[in-house]
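Written out below as structure tokens is the structure these notes cover.
The other protein chains are all here in position, but one chain of the complex has been omitted.
By letter and in written order, the chains are A and B; residue numbering begins at 1 in each of them.
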Amino acid sequence: MKPYNNKAWWLVLPVFVLVAFSAIIPMMTVVNYSVQDIFDPSTRYFVGTEWYREILADPRLHDSLLRQFIYSFCVLAIEVPLGIVVALSMPRRGLGVPFSLILLSLPLLVPWNVVGTIWQIIGREDIGLYGWILNSLGLDYNYASNPRDAWITVLVMDVWHWTSLVALLCYSGLRSIPDVYYQAARIDRASHWAVFRFIQLPKLKNVLLIAVMLRFMDSFMIYTEPFVLTGGGPGTATTFLSQTLTQMALGQFDLGRAAAFSLIYFLIILLVTWVFYTAMTHNDNKE
Amino acid sequence: MGWMAWTLPTALFFAGIALLLVAMTVWQTVSPGRERKGFLPLTTSRGDRLFIGLLASAYGHLLVLALTDWPLWVATAICATGMAIIMKWG
């Protein structure tokens, strides 16, 4: 049990001040904006909860929220199992280890707008490899005009970009399993499935929780990649929450509505983070 | 501070939250609370229950705004009651 000592606060204070500056002050400002109709700093009117009522009835919020949840769900459903498979296939020793670690990390190091650019080119049917292959196979694939293709391209792009994160997390979880466990399993002639189910999966539970949380949250705030790839289109097929909000805030400079949107967005994040955090601390306590 | 566009109601709101946090700190120092299990499906400390209550209130207000034409004080009254219940028995 860790000792109880309130002096530890002094060590946390710098972090608190720094993050408060960039989190609490802006958050207060957002709340202030969300209850006013602002034309310029000196011409503003208190409108109470009018913006909230309006934004809650706004189809733009409903649509992008729905799209966002479907998208984040698809991301998790593909990336988590795929990440586990890749992690299980990682070499355990030898030169292959650092080699595959670095290669796996490559997509994570690409600036997000470059990710969009890469897929923008590679998906084009005239000059991009994937687009060309798909069209040669007789599929009529065009991410710029077909909403379904655009959606799938954004999803594949995310899988390419982030599955490595899940794989690396799982890999480090797997590495912490002592060899003795595997030897015991070999003596018992346990099947590969049994080894996975009863030795590897339990050990992966903690890292998987982190992976699911990070992937859910980061896909929930995705902005740059689809913005560069499709600009949110065709139509609004790939316009997710962050982009809708950015359009409102910077495109139309619609301060009140954007602020109310921000707060609703933030409340969703707050709830989901809390659920994951509670699950994580609950797990830690049990061990 | 002009750019922050303060209004009286929001100032009061944040002052209230700050006071609440100070009060909780003082309360915890004067008579330390323990973690316990109430009707919520997890062990909670006072601070946890306060957070759960506040978050639930925020969602409660949004629900009322989205689905009904009730004046806002009705939502506030309902949420305050819920908050008290969570703090006491949660």
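To be clear about the criterion, contacts are C-beta pairs under 8 Å (C-beta built on N, C-alpha and C of every residue); 3 or more make two chains touch, one makes a residue touch a chain.
Just so we're on the same page, contacts and distances are computed from a predicted model.
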### Message
Suppose you had to identify the omitted chain by its UniProt name; would it be "Formate dehydrogenase subunit alpha", "Spore coat associated protein CotJA", "Sugar ABC transporter permease" or "CheY-like chemotaxis protein"?
### Response
"Sugar ABC transporter permease"
### Hidden partner chain, touching residue among A:P59, A:P98 or A:G138
A:P98
## Note on the structure
Cross-chain touch to the chain not pictured, restricted to A:V47, A:L65, A:L88 or A:I199, is A:L88
### Touch criterion as defined above, residue of A:I152, A:M221 or A:A279 at the omitted chain
A:M221
### Summary
Missing-chain contacts on chain A, rising order, are 2-9, 11-12, 14-16, 18-19, 21-23, 25-27, 29-30, 33, 85-86, 88-91, 98, 100-114, 117-119, 121-122, 126-129, 132, 160, 164-165, 168-169, 171-173, 175-176, 192, 206-207, 210, 213, 217, 220-221, 223-224, 228, 241-243, 245-246, 249-250, 255, 258-259, 262, 265-266, 269-270, 272-274, 277, 281
### Query
At which residues does chain B meet the chain that is not included here?
3-4, 25, 28-29, 45, 47-48, 51
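Keep in mind that, in the parts below, only the chains that are shown with their structure count from here on.
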### Message
What's the distance between the Cα centroids of chain A and chain B, rounded to whole Å?
### Response
29
#### Entry: Complex contacts: residues of chain A adjacent to chain B
25, 28-29, 31-33, 35-36, 38, 41, 44, 46, 48-49, 52-53, 56-57, 264, 267, 270-271, 274, 278, 282
### Task
Name, in rising order, each residue of chain B that touches chain A in their complex.
2-7, 9-10, 13-14, 42, 51, 55, 58-59, 61-62, 65-66, 72
